[in-house]
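Before anything else, here's the structure in question.
Every protein chain but one is kept in place in this view of the complex.
As written, the chain order gives the labels A, B and C, with residue 1 at the start of each chain.
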Amino acid sequence: MARIAKAAVLDRIGGEFEVKEYEVPEPAPGTFILRTEMAGVCGTDAHMYYGHLAGVPYPIVLGHEFCGILDRLGEGVTHDLRDEPVQEGDRVIMLPGVACGRCYFCAVARTPNRCTNSRVYGFALDDEFPLAGGFSQYVYARFPGTGFIKTDLPARVAVLTEPINIAVHGVNRGRVYAGDTVVIQGSGAIGLATLIIARYSGAARTIVTGGPARRLELARELGADVTIDIGEVRDADERVRLVLEATPGRRGADIVFECAGVPAALPEGLRMVRDSGRFVEMGHFTDMGPVEINPHWHLMQKNLDLYAVWGGGVPYFLQAVALMERREYPYEKLVDPIIGLGRIKEAVEAIIKGGWRMDGQEVIKIAVDPWKEE
Amino acid sequence: MARIAKAAVLDRIGGEFEVKEYEVPEPAPGTFILRTEMAGVCGTDAHMYYGHLAGVPYPIVLGHEFCGILDRLGEGVTHDLRDEPVQEGDRVIMLPGVACGRCYFCAVARTPNRCTNSRVYGFALDDEFPLAGGFSQYVYARFPGTGFIKTDLPARVAVLTEPINIAVHGVNRGRVYAGDTVVIQGSGAIGLATLIIARYSGAARTIVTGGPARRLELARELGADVTIDIGEVRDADERVRLVLEATPGRRGADIVFECAGVPAALPEGLRMVRDSGRFVEMGHFTDMGPVEINPHWHLMQKNLDLYAVWGGGVPYFLQAVALMERREYPYEKLVDPIIGLGRIKEAVEAIIKGGWRMDGQEVIKIAVDPWKEE
Amino acid sequence: MARIAKAAVLDRIGGEFEVKEYEVPEPAPGTFILRTEMAGVCGTDAHMYYGHLAGVPYPIVLGHEFCGILDRLGEGVTHDLRDEPVQEGDRVIMLPGVACGRCYFCAVARTPNRCTNSRVYGFALDDEFPLAGGFSQYVYARFPGTGFIKTDLPARVAVLTEPINIAVHGVNRGRVYAGDTVVIQGSGAIGLATLIIARYSGAARTIVTGGPARRLELARELGADVTIDIGEVRDADERVRLVLEATPGRRGADIVFECAGVPAALPEGLRMVRDSGRFVEMGHFTDMGPVEINPHWHLMQKNLDLYAVWGGGVPYFLQAVALMERREYPYEKLVDPIIGLGRIKEAVEAIIKGGWRMDGQEVIKIAVDPWKEE
Partner (left out) sequence: MARIAKAAVLDRIGGEFEVKEYEVPEPAPGTFILRTEMAGVCGTDAHMYYGHLAGVPYPIVLGHEFCGILDRLGEGVTHDLRDEPVQEGDRVIMLPGVACGRCYFCAVARTPNRCTNSRVYGFALDDEFPLAGGFSQYVYARFPGTGFIKTDLPARVAVLTEPINIAVHGVNRGRVYAGDTVVIQGSGAIGLATLIIARYSGAARTIVTGGPARRLELARELGADVTIDIGEVRDADERVRLVLEATPGRRGADIVFECAGVPAALPEGLRMVRDSGRFVEMGHFTDMGPVEINPHWHLMQKNLDLYAVWGGGVPYFLQAVALMERREYPYEKLVDPIIGLGRIKEAVEAIIKGGWRMDGQEVIKIAVDPWKEE
């Protein structure tokens, strides 16, 4: 007897997320069906709603951060990415991206995050199969080789693996050394995840700029030594001054992570790095417009290394889960609120133009439970 | 009126540590006098006693890990390595080595730990001035540019900075990535320091092999997930098997730190690394003899990176102090017992041939308080 | 009408290379048939003959360095690794290894040279299909994804791509900086290839130790500044002394490449590196036994980085061909003699116990032309 899945389908840029019903297929060999437990609403989902990303085919089921229960395993799907045996009923974190392994970026440059043939669940796929994003009760992981990791983390924590994997990639690329002073611009999910990973990587002093207040409270609870609320300190020069004062010798931070995704954050952050320091650009997954920088003052004079970090990948997911399973941070506090399929439009509006508020409350990371009634 | 300092002077290899009295001089411009509070007894001190290090001029006052109170500041000594102003009476950690800044290794290779003109307090110096090692009530820091760091850490913690600086250097060179599985061979001060720094650098799983039991207990208290007592598991093959079993997919550790200083630890540790992993050799500060390795199996087949780490230096001391000042580990437990100048010979004997025992107790790190009566 | 290929089949360790005839199949989709033009005889082939490599299934057709003409293309085989369109009749360099792209080493460690599911033509394969090594008139590239690169280099040059790809991997890992002094131990194909790549990478001074005389002459022709014949200078201490004298300040080389494959070369080469230098172990593809090293003197005191380099891979093949196509070195001189299928046993004997001589001449790189009469 056929099973039915509800999924939220976005019909066009700026359109509606209509909840529709689809039949759940039987998985082909090498593929599987996931029963979605929770899916994060990413800033990129919101930007896709507003049309800031090129090449997205509408209608589409969004949602690329998700976890759930292995529902049906196609033939040959027997182990997870940690070589652990799996069976139907296991909770897994599913990786949204599937790289081809053969193209120039996979085989030569060895950066499959730029794979030219990649498939990403919740993004542009090659057809219009609807059960291909996390904002759906079931996901059909129909590309052989789709990665997943079995875990006993609660769904509310496991759902954070994707943004944490990006933070891991960023910290790997930029390198945090034991004892470093670290600035993180932005207090959204990626910013807070970067705070955790930077602390795990030996940061002795962490400074977070962002907002709103509730997120900065959480940053402090996660160990940030200094937080600067951009809603209160509205002048960039003043923010730069405050950050420099909080660094050894007022030289600036050893490393700055740009996780705000606002163009103006780039030159502001570059001013916060010490000479011979490092800067990691990891906030601009979509085109938010250009910004002026000064090649002499912001780059050359600083003798700077800058790493622009696109997405994550298999190694970073594994690193993320290994740390999350230590349960040393209150990850569940990063997820709030949890909404049903019917409220996704409210969520993306809150992210882009609603001042990060839903129901009169400041949100941290909004997640979707596709089984929730409303 | 001249002040008098007691110092323990080793007259020859295998000789006696005689406590003698010396006049404390007034410091020349650019130099200073330190009133020693505590000095660690390093394995290298013990090896120097037994003649395992070439080029040491006897008689000598040993001790290159120490902290104390700035007693007299020569003209122009006004700030510490963090650019903090200092005055007489401040507690400081003193760096034992002074690099020339001009030789090939300082200026070209940029590894001043191999400076060809370096001066190291507690090691071979250019004359026989006695107040030049930590096993003395006062140290005359008579080489301009001698580094020191003001701190409010208790002396019992501050005295650990030198071994922790070596651990920082080792972790910087070998790189620990967030989520890594790490093996540490050796549970002495450097091994335990490496455990702390590896955990600070994101190690998700740490395995320590060593002994005796009391040290491994402390390793577990510091966060080691697995400890293997080489006194109990006496077979190297069995130790390798146990370590592999404790690593993901039984592939071996992402990185192994050799902090045991026993030649046989090298091939044993190489077998514990996964393919394409990293190995850090940081235990052989003195010549303990050769050992057989197999270039095919231990190196090539593993596609391995190996980093041999000689000592530390200014950046690593600063990194170490930045972390220690977070006070997140019970550092003081690493120091035990604290002895007076008269018991140094007992200490070096305990380290090399006494099974790490003094007064019937297993020792962790032995430290000297030169003001202690006995 | 079925076509017939002659192939040299080794029946057992130390056995015979019998020339047999096999039917050439039609290629399945994603695969192709190569008409072999030339195949190099690698030291590893010789070692496999003598049983120095575990896991080889006999009988076997050896030969993993080869080039030839695309003979029949299976469906879907349309472009080479440079994305150039190909057709039957094109000359190509074929990559012997096919990595799975999915295992831990491919997807997580991103070192597919340690792929746990790799297939390597000329090595152990999963069945006993005979046309799977280069010592054959035709090779059936029957694993989909087998890499190849179209080129107009002559076969006598193209056949060198595999050893040159290893040199590229070694230089990439160990890094040669413009102006470096470089030592290469070993003057076989990999040693000479490393000489070329090190010079391409900015080596200002190159020193080659090896033999016999004809190879060292070629090394000088390729640009080596100093050569040391190990047949003439038979004392390792003396060789080390000569090398140190040829380096700036007698400090030793910035980087040493071990391409000799003799265990004793490891400690000898380690003595030739300057402090804070680099050492690349790339000669021990098979188990030639253990060797003694001193962890204090050979590693720690030197503050050394050591890179053990296993094989090559897609990026290195592409780098190699890009340089070879500049035609700036007389590559064809590295290949001599060229023999027929019937003389492979003589070749492997010459390599291991014949003092690198065939027909009374010193050989450089022996290559097999499977169409040659004798």
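The rule is simple: a contact is a pair of C-beta atoms (placed from the backbone, for glycine too) under 8 Å apart; a residue touches a chain by one contact, two chains touch by 3 or more.
Note that this is a predicted model, so its numbers are computed, not measured.
Student: Using the whole complex, pick out the displayed chains that touch the missing one.
Tutor: Spelled out, the missing chain touches these shown chains: A, B, C.
Student: Check the options C:Val24, C:Ala39, C:Met94 or C:Val171 and report the residue that touches the missing chain.
Tutor: C:Val171
Student: Of A:Ile293, A:Ile338 or A:Ile352, which residue touches the hidden chain?
Tutor: A:Ile293
Student: From the list C:Ile13, C:Ala28 or C:Ala322, pick the residue that touches the absent chain.
Tutor: Checking the options C:Ile13, C:Ala28 or C:Ala322, the one contacting the hidden chain is C:Ala322.
Student: Using the touch definition up top, pick the residue from C:Gln137, C:Ser187 or C:Ser201 that touches the left-out chain.
Tutor: Touches the omitted chain: C:Ser201.
Student: In the complete complex, which positions of chain B touch the hidden chain?
Tutor: Interface with the chain not displayed, on the chain B side: 81, 83, 101-102, 104, 106-110, 112, 145, 147, 314-315, 318.
Student: Of the residues in chain C, which ones touch the absent chain?
Tutor: Counting only chain C, the missing chain is touched by 82-83, 168, 171-172, 175, 177-180, 197, 200-202, 204-205, 248-249, 318-323, 325-326.
Student: Which residue numbers on chain A touch the omitted chain?
Tutor: Against the missing chain, chain A presents residues 104-105, 109, 111, 113-114, 173, 249, 251, 258, 263, 266, 274-276, 281-297, 299-310.
Note that in this section only the chains that are shown with their structure count from here on.
Student: Distance from the CA centroid of chain B to that of chain C, rounded to the nearest Å?
Tutor: Inter-chain centre distance comes to 43 Å.
Student: Cα centroid separation between chain A and chain B, in whole Å?
Tutor: Their C-alpha centroids are separated by 41 Å.
Student: What are the residue numbers in chain B that touch two or more other chains?
Tutor: 249
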